[in-house]
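Just one protein chain is left out here, and the rest sit where they should.
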Amino acid sequence: MAALKHLLDFEGWRRSEVESLLETARLMEEVLERPMKKVPALKGFTIATVFFEPSTRTKTSFELAAKRMSADVVSFAVSGSSLSKGESYKDTLLTLQAMVLDAYVIRSPVAGMAHQAAGWLRGSVINAGDGRRAHPTQALLDAYTLLDELSQLEGKKIAIVGDIAHSRVARSNAELLPLLGADVWAAGPVGLLPEVLKGARLTSNLAEALSDADAVMVLRLQKERMQDGSLPSIREYISEYQITAERMNLARPGALLLHPGPMNRDLELAGTLAEGSHSRVERQVRAGEAVRMAVLYHLLVGRAA
Amino acid sequence: MKLKARLLEAAEIERALRRIAHEIVEKNKGAEELALVGVHTRGIPLAERLSSLIERFEGVRPAVGVLDITLYRDDLSEIAVQPKVRETRIPFDITNKPLVLVDDVLYTGRTARAALDALVDLGRPQRIYFAVLVDRGHRELPIRADFVGKNLPTSRQEVVKVKLNEVDGEDGVELWQR
Partner (left out) sequence: MSLLIKNALLVDGAGEHGRGDVLINNGKIASLSGGEAATTIDGSGFVLTPALFDPHSHLRSPGQEVKEDLRSGLLAAAKGGYAAVVAMPNTEPAIQRPEDVRGLYQQASRLDGARLLLAAALTEEQQGRRLTPAGLLRQAGAVLLSDDGRSNDDAGVLARGLLYAAAASLTVAVHAEDTSLRGEGLMNDGALSAQLGIPGNPAEAEAARIARDLEVLRWAVRKAAPLGHQVRLYVQHVSSKRGAELIEMAHADKLPVYAEVTPHHLTLTAENWRSFDPVFKVAPPLREPEDVDALLRALESGVISSIGSDHAPHTRAEKERDLQNAPFGIPNIEVAFPLLFSELVDKRGFPLAKLIARMSDGPREALGMKEIRLRVGEVADLMLFDPGASRSVDPATFLSKARYSPWQGWRLKGWPLLTLLAGKEVWRDAALA
């Protein structure tokens, strides 16, 4: 199997490739359980995290993953001001490339940025989130967390709830989970649903999505949706779409609860649910590190001509 | 590649392993606390067989662990084909234990080097022995085995293939020309 060079989204990925990656992630998690949580695999590789949009958890997770693999990490946080000085994303990336890098972990507020970067740069590009478009490592860690307990996703019902239209997490999960056989539902208020979500069934009826679900994935609700008019009332959202202990009862007993973070407690999720028995939120964080180690290994090792 | 010679048959492998098992017990002055760690792929069945032999001779069955050295290879930035990462499963605490690292072929010594690095990351063994079925020479690192089934002089253009029933459906050691 030819190693994939970039991770931009799951377009063109085969089930076997995803499964192989998740299997490597499982072995990487075993590394994280050792007293010495570090292997020399990526010694001599240099990886840049380039965040054109603030994010602490994804950036930290990638950097930690790279360090666990003994790669050198260059962290490039771009403040809004340096771009407004006129330097383009492309120039910023080419400047970094001059430092001879093997991989670029890129987060951008604009869709398509990672694809563009893959065309500009010689190294591997890992999409750490581009606009509303894709966040493939989040979907991988979600799949990993689900597989951890459900052991396989064939025929499992996964409900994604919240602001689907503006969510890269929803898009990437809707691409990935059906590839593994899952039955994905996406629920939210009409103004926050896209026209289509490839791979998922859309509904504004939360109960329909939750009914007999094996897992519920709650998305963060951005308060700016009030300003742009796509959500008329937070109060109405809470009353109709907030995931509560009572609503979790619509799902299968013991259904898993996931959230990509950061959480707005008491908004998309009832306050204490994140610590409840359904919650796998902490599990997701550790899965994220293992998955990102696996991604780095798969993209970087075996590329030498 | 073309087959040049059949170097060892099943019975010779069996004899070599018996001898190694005896030597291990002798050198370690018994089998108490002893544990074996097989290196993927064929080191694992060899470690299992040695464990069984030691049990037969000593009445104590040493625990067997499984070690994957992929993440410790020193050539990952240079290779064109991605090696699959496999499981490392050592179901016992290695600290303060005498360990026997088991592999099928000792050649350049790079696998052994990686395995030693991996083992010391997992804990602090009392000491580490090294057992191999075949030593074919051409070392690139200052590494030697404590227990050798058979020394086989080879050229660098040759490939030594160890076949084991558990993996390959038969036992035997073959010499192939590249």
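A and B label the chains in the order they appear, each numbered from 1.
To be clear about the criterion, a contact is a pair of C-beta atoms (placed from the backbone, for glycine too) under 8 Å apart; a residue touches a chain by one contact, two chains touch by 3 or more.
The structure presented is a predicted model; accordingly, all values stated were derived computationally and were not measured.
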item: Where the missing chain makes contact, among the chains that are shown; value: A
item: Selected residue (touches chain absent from view) among A:88, A:151, A:239 or A:277; value: A:88
item: Omitted-chain contact residue, chosen from A:146, A:197 or A:301; value: A:197
item: Residue, one of A:24, A:116 or A:173, that touches the chain absent here; value: A:116
item: Touching residues (missing chain, whole complex) on chain A; value: 88-90, 108-113, 115-116, 131-134, 165, 168, 171, 194-198
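Criterion: only the chains that are shown with their structure count from here on.
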item: Chain centre separation in whole Å, for chain B relative to chain A (CA means); value: 41
item: Residue numbers on chain B that touch chain A, as the complex places them; value: 68, 70-73, 76-89, 117-118, 121-123
item: Residues of chain A touching chain B in the complex; value: 3, 20, 24, 27-28, 30-31, 34-36, 38-45, 69, 297-298, 301-305
